[in-house]
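With one protein chain removed, the remaining protein chains of the complex are shown where they sit.
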Amino acid sequence: MKETGNADDSWTVGGHRFTSRLLMGTGKFRDAETMADAIQASGAQFVTVALRRVGGGSGADDLLESLLKLRGITLMPNTSGARTAAEAIRAARLGRELSGSPFVKVEIHPDPHHLMPDPIETFEAARVLAAEGFAVMPYMPADPVLARRLEDVGCASLMPQGSAIGSGRGLATADMLRLIVRGARIPVIVDAGLRAPSEAAAALEMGCEAVLVNSAVAAAGDPAAMADAFARAVAAGRSAFMAGLMPRGSETAATSTSPLTSFLSPVTP
Amino acid sequence: MKVILNGEPFETTRADSVTGLLEETGFGGREVAVVLNGEMIPAGARGAYRLSEGDHVELFRFVAGG
Partner (left out) sequence: MPVWLDLPRDQAGGTATQEDVERALACSDPGARELAVLLSPAASPLMEAMAVRARDLTRRHFGRTISLYTPLYLANYCSNGCEYCGFASDRPQRRVHLKPSEMAREMDAITGRGFQELLLLTGERSEPAGVDFLLAGVSLAAERFHHVGIEAFPMTAPEYARMAEAGCSGVTIYQETYDPDRYGRLHRWGPKKDYLERLEAPSRAMAAGMRTVGLGVLLGLSDPVSEALRLFRHANHLRSTYWRSGIALSFPRLRPEAGGFVSPFPVDESMLARIIFAFRIVMPDVPILLSTRERPEFRDGMAGLGVTKMSAGSRTTVGGYGGTEAVDDGQFRISDERSVEEFCAMLRNRGLDPVFKNWDRVFMEAADG
């Protein structure tokens, strides 16, 4: 069971304390200004960024500047583009050099069409990077055994898929997510597949520590307004989890025609 | 001196160190990670790395994504 009893209901990962439970991706925004506005509206304190080779010596399109103008943001470099553990490990080391923080979101997807995380390469990269002192946050299939294995090798959190990346199918993996949350002693952050704020609320209601969204905000009609909606949904979901939900009343116990308990004797031996 | 910068030939005019190359390419004061012949060069150590003819230099930085 995780410790959740902080007065400010903050959560901790990799030794850093956060009060916001909404993490943001930085891709797919129409421009840097829209992105900065959305991140500000989301209240996110934890933002993931990709690493690329500098193009043709040009200094234009500098993402970092608009991000750094926002206060209180921790950068989580990701390894997007990596297709193997070795590539992800290299990207992680470069990311640490640039960010100066121990966080790395390990994402390895050799399949360019569906961007499904490769569990075997992800495990290997997580094992090596955790041993090097990284706070490893693996983007992973919603597989409860893989979750245990990743926790065992020292990951700082788990980032299982809600559904396929960019699909907007919400918490298609809900049953598996519940098992992951029940077993994990590190924060579980749902990553990928969310479309609507209600889905983010549902993830928090089931005990996930946080969610990460990107497309749902970047591709919304008004990204900043959607970021704000997600922030409030996440807060509501968290409050509901802390309050303790009423049990679902779907399964009704049928009554038996021949009593099952007639053999019981009231006599104490 | 000719080096391979981000996979393309690049003729330096005066730089003979990593630091010099960054200045010459306009990345002097900027946040980039440098990889020289496959090895990452920490920011604090760049001045100590001399460039030689044909060296492979790669520069990385953060971009939006993921």
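Which chain is which? They are A and B, in the order written, and residues in each are numbered from 1.
Definition applied: contacts are C-beta pairs under 8 Å (C-beta built on N, C-alpha and C of every residue); 3 or more make two chains touch, one makes a residue touch a chain.
Predicted model only: the values in this text are computed from it and were never measured.
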item	value
Among shown chains, those touching the left-out chain	A
Residue in contact with the excluded chain [from A:G15, A:P112, A:G221 or A:P259]	A:P259
Interface with the unshown chain - residue positions in chain A	1, 148, 178, 182-183, 185, 244, 246-256, 259-269
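By our rule, only the chains that are shown with their structure count from here on.
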item	value
Chain A - residues contacting chain B, complex	25-29, 32, 35, 48-57, 59, 61, 63-64, 67, 75, 77-78, 80, 93-95, 97-99, 105, 107, 214
Residue numbers on chain B that touch chain A, as the complex places them	5-8, 10, 25-27, 30-33, 35, 40, 42-43, 58-66
